[in-house]
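Have a look at the structure that comes next, please.
Only a single protein chain was left out; the remaining protein chains are all shown in position.
On to chain A.
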Amino acid sequence: MAMNWLSALARGAEIPVFAVVGAQGLAPVEGLRHRPGLRLVDSPRHARVLLVAGAVDGAHKTALERLHAQIPTPRGTVWWQAAPLFARGQGVAGDDPLPAIRAAAGADDPDQRPDVPPHPWQGMGPHGQGGRGMMGGNPYGRPMAMTADDIRDGLALDVYNARFGPFLPMLPPGLVLDLTLQGDVIVSVSVVSPPFEQGMQGDAPDLCAARMLRLMGIAPRAARARGALLALPKGSGTRRRLAAWLRGQTVTERPSPLPEALPGLEWAEAVLWLASFLPSHLRAACMPRQAA
(Lines give C-alpha, C1' and ligand atoms only; values in the text may rest on other atoms or scores of the structure.)
Protein backbone atom coordinates (compact mmCIF):
# COMPACT_ATOMS: atom_id res chain seq x y z
CA MET A 1 0.00 0.00 0.00
CA ALA A 2 2.65 2.49 1.10
CA MET A 3 4.93 1.18 -1.62
CA ASN A 4 2.26 1.70 -4.30
CA TRP A 5 1.76 5.23 -3.12
CA LEU A 6 5.52 5.87 -3.20
CA SER A 7 5.86 4.32 -6.66
CA ALA A 8 3.05 6.49 -7.99
CA LEU A 9 4.79 9.56 -6.60
CA ALA A 10 8.16 8.45 -7.94
CA ARG A 11 6.78 8.14 -11.47
CA GLY A 12 7.06 11.90 -11.98
CA ALA A 13 10.66 12.09 -10.68
CA GLU A 14 13.64 13.23 -12.69
CA ILE A 15 15.77 10.39 -14.00
CA PRO A 16 19.22 10.54 -12.40
CA VAL A 17 21.75 9.91 -15.17
CA PHE A 18 25.48 9.34 -14.83
CA ALA A 19 27.12 10.49 -18.05
CA VAL A 20 30.31 8.81 -19.20
CA VAL A 21 31.83 11.29 -21.63
CA GLY A 22 33.64 9.69 -24.53
CA ALA A 23 35.31 11.22 -27.57
CA GLN A 24 33.38 14.26 -28.86
CA GLY A 25 30.91 13.83 -25.99
CA LEU A 26 31.69 16.89 -23.85
CA ALA A 27 29.55 19.45 -25.70
CA PRO A 28 26.51 17.17 -26.25
CA VAL A 29 26.46 16.18 -22.54
CA GLU A 30 26.68 19.85 -21.56
CA GLY A 31 23.57 20.38 -23.71
CA LEU A 32 21.69 17.74 -21.68
CA ARG A 33 22.31 19.55 -18.41
CA HIS A 34 19.23 21.76 -18.63
CA ARG A 35 16.83 19.28 -20.18
CA PRO A 36 13.78 18.76 -17.99
CA GLY A 37 13.02 15.19 -16.95
CA LEU A 38 16.58 14.15 -16.24
CA ARG A 39 19.33 15.17 -13.84
CA LEU A 40 23.01 14.58 -14.45
CA VAL A 41 24.56 13.26 -11.24
CA ASP A 42 28.19 13.27 -10.14
CA SER A 43 28.40 9.74 -8.82
CA PRO A 44 27.28 6.45 -10.41
CA ARG A 45 25.83 5.53 -6.99
CA HIS A 46 23.25 8.30 -7.40
CA ALA A 47 22.25 7.23 -10.92
CA ARG A 48 19.51 5.07 -12.40
CA VAL A 49 20.78 5.22 -15.97
CA LEU A 50 24.30 5.00 -17.38
CA LEU A 51 24.66 7.21 -20.46
CA VAL A 52 27.77 6.62 -22.54
CA ALA A 53 28.08 9.71 -24.76
CA GLY A 54 30.68 9.43 -27.47
CA ALA A 55 33.11 6.67 -28.36
CA VAL A 56 35.03 5.10 -25.48
CA ASP A 57 38.33 3.42 -26.23
CA GLY A 58 38.29 -0.37 -25.93
CA ALA A 59 41.20 -0.02 -23.49
CA HIS A 60 38.71 1.38 -20.94
CA LYS A 61 36.27 -1.53 -21.23
CA THR A 62 37.01 -2.90 -17.76
CA ALA A 63 36.71 0.56 -16.20
CA LEU A 64 33.35 1.04 -17.90
CA GLU A 65 32.15 -2.38 -16.76
CA ARG A 66 33.10 -1.52 -13.18
CA LEU A 67 31.23 1.73 -13.45
CA HIS A 68 28.18 -0.16 -14.72
CA ALA A 69 28.48 -2.41 -11.67
CA GLN A 70 28.55 0.62 -9.34
CA ILE A 71 25.11 1.79 -10.44
CA PRO A 72 22.64 0.31 -7.96
CA THR A 73 20.19 -2.19 -9.45
CA PRO A 74 17.85 -1.93 -11.31
CA ARG A 75 19.85 0.06 -13.82
CA GLY A 76 19.70 0.84 -17.54
CA THR A 77 22.33 1.74 -20.13
CA VAL A 78 22.22 4.02 -23.17
CA TRP A 79 24.99 4.24 -25.77
CA TRP A 80 24.68 7.66 -27.40
CA GLN A 81 26.68 7.99 -30.58
CA ALA A 82 28.95 5.32 -29.17
CA ALA A 83 29.70 1.76 -30.20
CA PRO A 84 28.66 -0.54 -27.31
CA LEU A 85 31.64 -2.07 -25.53
CA PHE A 86 29.43 -4.73 -23.95
CA ALA A 87 25.99 -6.13 -24.62
CA ARG A 88 23.83 -4.09 -22.24
CA GLY A 89 21.29 -1.38 -22.98
CA GLN A 90 20.49 0.18 -26.33
CA GLY A 91 22.22 2.50 -28.75
CA VAL A 92 21.08 5.90 -30.00
CA ALA A 93 22.57 7.38 -33.15
CA GLY A 94 20.50 10.58 -33.35
CA ASP A 95 20.79 13.90 -31.53
CA ASP A 96 18.27 13.28 -28.77
CA PRO A 97 18.95 10.51 -26.25
CA LEU A 98 16.00 11.46 -24.00
CA PRO A 99 13.49 8.83 -25.28
CA ALA A 100 16.16 6.13 -24.90
CA ILE A 101 17.02 7.39 -21.39
CA ARG A 102 13.32 7.21 -20.45
CA ALA A 103 13.19 3.65 -21.75
CA ALA A 104 16.40 2.77 -19.88
CA ALA A 105 14.88 4.14 -16.66
CA GLY A 106 12.49 1.20 -16.78
CA ALA A 107 15.14 -1.35 -17.78
CA ASP A 108 16.94 -3.80 -15.54
CA ASP A 109 20.37 -4.67 -16.94
CA PRO A 110 21.83 -7.90 -15.62
CA ASP A 111 25.29 -7.64 -14.02
CA GLN A 112 28.06 -7.32 -16.55
CA ARG A 113 30.96 -8.21 -14.27
CA PRO A 114 30.99 -11.36 -12.16
CA ASP A 115 30.36 -10.68 -8.45
CA VAL A 116 33.86 -11.58 -7.25
CA PRO A 117 36.59 -9.40 -5.73
CA PRO A 118 38.50 -7.64 -8.51
CA HIS A 119 41.76 -8.56 -6.81
CA PRO A 120 41.80 -11.94 -5.04
CA TRP A 121 43.51 -12.21 -1.66
CA GLN A 122 47.24 -12.72 -1.84
CA GLY A 123 48.77 -13.24 1.58
CA MET A 124 52.40 -12.18 1.95
CA GLY A 125 54.80 -11.50 4.79
CA PRO A 126 54.34 -12.02 8.55
CA HIS A 127 50.98 -10.22 8.75
CA GLY A 128 49.62 -11.50 5.47
CA GLN A 129 49.46 -8.16 3.73
CA GLY A 130 53.07 -7.82 2.48
CA GLY A 131 54.66 -4.53 3.47
CA ARG A 132 56.73 -3.63 6.51
CA GLY A 133 55.71 -4.39 10.08
CA MET A 134 51.97 -3.88 10.30
CA MET A 135 51.85 -1.23 7.57
CA GLY A 136 52.03 -1.08 3.81
CA GLY A 137 51.49 -4.01 1.50
CA ASN A 138 48.87 -4.67 -1.11
CA PRO A 139 46.11 -6.99 0.15
CA TYR A 140 43.28 -7.49 -2.36
CA GLY A 141 45.15 -5.22 -4.74
CA ARG A 142 44.45 -2.27 -2.41
CA PRO A 143 47.65 -0.55 -1.34
CA MET A 144 47.63 -0.08 2.43
CA ALA A 145 48.78 3.17 3.98
CA MET A 146 52.54 3.47 4.45
CA THR A 147 54.41 6.41 5.85
CA ALA A 148 56.35 8.59 3.42
CA ASP A 149 57.62 12.17 3.45
CA ASP A 150 55.15 14.95 2.77
CA ILE A 151 56.52 17.20 0.08
CA ARG A 152 55.27 20.34 1.79
CA ASP A 153 56.26 20.05 5.44
CA GLY A 154 58.43 16.93 5.60
CA LEU A 155 56.19 15.21 8.17
CA ALA A 156 56.21 11.46 7.57
CA LEU A 157 52.51 10.60 7.36
CA ASP A 158 50.49 7.98 5.50
CA VAL A 159 50.47 8.16 1.73
CA TYR A 160 47.63 6.84 -0.40
CA ASN A 161 48.26 5.43 -3.89
CA ALA A 162 45.35 5.00 -6.27
CA ARG A 163 44.28 5.28 -9.86
CA PHE A 164 41.80 8.05 -10.68
CA GLY A 165 39.75 8.21 -13.88
CA PRO A 166 38.85 7.75 -16.69
CA PHE A 167 35.22 8.68 -15.96
CA LEU A 168 35.43 10.83 -12.81
CA PRO A 169 33.24 13.83 -13.61
CA MET A 170 35.65 16.42 -12.15
CA LEU A 171 38.58 15.28 -14.33
CA PRO A 172 38.81 15.75 -18.10
CA PRO A 173 37.01 12.74 -19.59
CA GLY A 174 39.32 9.87 -20.48
CA LEU A 175 42.23 11.09 -18.36
CA VAL A 176 43.60 8.35 -16.10
CA LEU A 177 46.10 9.32 -13.42
CA ASP A 178 48.04 7.22 -10.96
CA LEU A 179 48.26 9.51 -7.95
CA THR A 180 50.11 9.39 -4.68
CA LEU A 181 48.25 11.51 -2.15
CA GLN A 182 49.11 12.82 1.30
CA GLY A 183 45.66 13.71 2.58
CA ASP A 184 44.40 15.74 -0.38
CA VAL A 185 47.87 16.94 -1.42
CA ILE A 186 49.21 15.36 -4.58
CA VAL A 187 52.73 14.02 -4.10
CA SER A 188 53.37 12.34 -7.41
CA VAL A 189 51.55 11.83 -10.69
CA SER A 190 51.87 9.57 -13.66
CA VAL A 191 49.59 9.77 -16.67
CA VAL A 192 48.19 6.36 -17.59
CA SER A 193 46.06 7.48 -20.52
CA PRO A 194 45.32 10.90 -22.07
CA PRO A 195 41.91 12.61 -22.24
CA PHE A 196 39.64 11.82 -25.18
CA GLU A 197 39.55 13.96 -28.29
CA GLN A 198 36.78 16.58 -27.90
CA GLY A 199 37.11 18.52 -31.15
CA MET A 200 36.41 22.22 -31.66
CA GLN A 201 33.12 22.18 -29.74
CA GLY A 202 34.84 21.02 -26.58
CA ASP A 203 37.12 24.09 -26.68
CA ALA A 204 34.26 26.65 -26.72
CA PRO A 205 35.00 29.35 -24.08
CA ASP A 206 31.50 29.41 -22.54
CA LEU A 207 31.52 25.64 -22.13
CA CYS A 208 35.00 25.65 -20.57
CA ALA A 209 34.04 28.46 -18.17
CA ALA A 210 30.83 26.67 -17.15
CA ARG A 211 32.75 23.48 -16.45
CA MET A 212 35.28 25.28 -14.29
CA LEU A 213 32.65 27.28 -12.37
CA ARG A 214 30.63 24.15 -11.69
CA LEU A 215 33.63 22.82 -9.77
CA MET A 216 33.46 26.02 -7.71
CA GLY A 217 29.79 25.52 -6.97
CA ILE A 218 28.16 28.28 -9.04
CA ALA A 219 26.40 28.79 -12.37
CA PRO A 220 28.18 30.99 -14.94
CA ARG A 221 25.75 33.94 -14.78
CA ALA A 222 27.61 37.12 -13.74
CA ALA A 223 30.46 34.98 -12.42
CA ARG A 224 33.02 37.79 -12.51
CA ALA A 225 30.86 40.15 -10.45
CA ARG A 226 30.40 37.39 -7.88
CA GLY A 227 34.10 37.12 -7.18
CA ALA A 228 34.78 33.96 -9.16
CA LEU A 229 38.21 35.28 -10.10
CA LEU A 230 39.14 36.41 -6.59
CA ALA A 231 38.33 32.95 -5.28
CA LEU A 232 41.16 31.43 -7.30
CA PRO A 233 44.71 31.58 -5.97
CA LYS A 234 47.15 33.87 -7.76
CA GLY A 235 50.16 32.47 -9.50
CA SER A 236 48.89 29.21 -10.97
CA GLY A 237 47.30 31.02 -13.92
CA THR A 238 43.85 29.52 -13.27
CA ARG A 239 42.51 33.01 -12.53
CA ARG A 240 43.94 34.43 -15.75
CA ARG A 241 42.53 31.63 -17.87
CA LEU A 242 39.07 31.75 -16.32
CA ALA A 243 39.04 35.53 -16.90
CA ALA A 244 39.82 34.97 -20.59
CA TRP A 245 36.99 32.46 -20.93
CA LEU A 246 34.54 34.76 -19.17
CA ARG A 247 35.46 37.45 -21.71
CA GLY A 248 34.71 34.93 -24.46
CA GLN A 249 38.34 34.59 -25.52
CA THR A 250 40.14 31.36 -26.25
CA VAL A 251 42.90 30.32 -23.88
CA THR A 252 46.14 29.87 -25.77
CA GLU A 253 48.39 28.88 -22.85
CA ARG A 254 49.42 25.27 -22.92
CA PRO A 255 49.79 23.10 -19.82
CA SER A 256 53.18 21.87 -18.72
CA PRO A 257 53.46 18.08 -18.36
CA LEU A 258 51.19 16.87 -15.54
CA PRO A 259 53.86 14.95 -13.58
CA GLU A 260 55.70 18.28 -13.14
CA ALA A 261 52.73 20.60 -12.66
CA LEU A 262 50.42 18.75 -10.28
CA PRO A 263 52.64 17.66 -7.35
CA GLY A 264 52.25 20.02 -4.41
CA LEU A 265 48.70 21.03 -5.36
CA GLU A 266 45.68 20.08 -3.28
CA TRP A 267 42.93 18.05 -4.90
CA ALA A 268 40.62 21.03 -5.51
CA GLU A 269 43.46 23.17 -6.90
CA ALA A 270 44.64 20.35 -9.17
CA VAL A 271 41.14 19.75 -10.49
CA LEU A 272 40.70 23.47 -11.22
CA TRP A 273 44.13 23.63 -12.83
CA LEU A 274 43.22 20.75 -15.16
CA ALA A 275 39.88 22.36 -16.00
CA SER A 276 41.56 25.67 -16.84
CA PHE A 277 43.11 24.45 -20.09
CA LEU A 278 41.49 23.67 -23.42
CA PRO A 279 40.65 19.96 -23.61
CA SER A 280 42.61 19.73 -26.87
CA HIS A 281 45.74 21.28 -25.31
CA LEU A 282 45.50 19.07 -22.26
CA ARG A 283 45.20 16.03 -24.48
CA ALA A 284 48.30 17.10 -26.41
CA ALA A 285 50.24 17.57 -23.15
CA CYS A 286 49.32 14.03 -22.02
CA MET A 287 50.13 12.23 -25.27
CA PRO A 288 53.28 10.14 -25.19
CA ARG A 289 56.18 12.12 -26.65
CA GLN A 290 56.60 11.46 -30.37
CA ALA A 291 60.05 10.26 -31.35
CA ALA A 292 61.88 13.10 -33.09
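Definition applied: a residue touches a chain if its C-beta (ideal position, glycine included) is under 8 Å from a C-beta of that chain, and two chains touch if they have at least 3 such contacts; residues count from 1.
Just so it is clear, contacts and distances are computed from a predicted model.
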Hidden chain of the complex, named as in its UniProt record, picked from "Succinate dehydrogenase", "Iron complex transport system permease protein", "Urea ABC transporter, urea binding protein" or "NADH-quinone oxidoreductase subunit H": "NADH-quinone oxidoreductase subunit H"
Residue touching the undisplayed chain, where the options are A:M216, A:A243 or A:A261: A:M216
Touching residue (missing chain; options A:A231, A:A261 or A:A284): A:A231
Omitted-chain contact residue, chosen from A:H46, A:R66 or A:R102: A:H46
Chain A, residues in touch with the chain not shown (by the definition above): 3, 6-7, 9-14, 16, 34, 36-37, 39, 41-43, 45-46, 48, 70, 72-73, 140, 142, 160, 162, 168-170, 181, 183-184, 213-219, 223, 226-228, 231-233, 266-269, 271-272
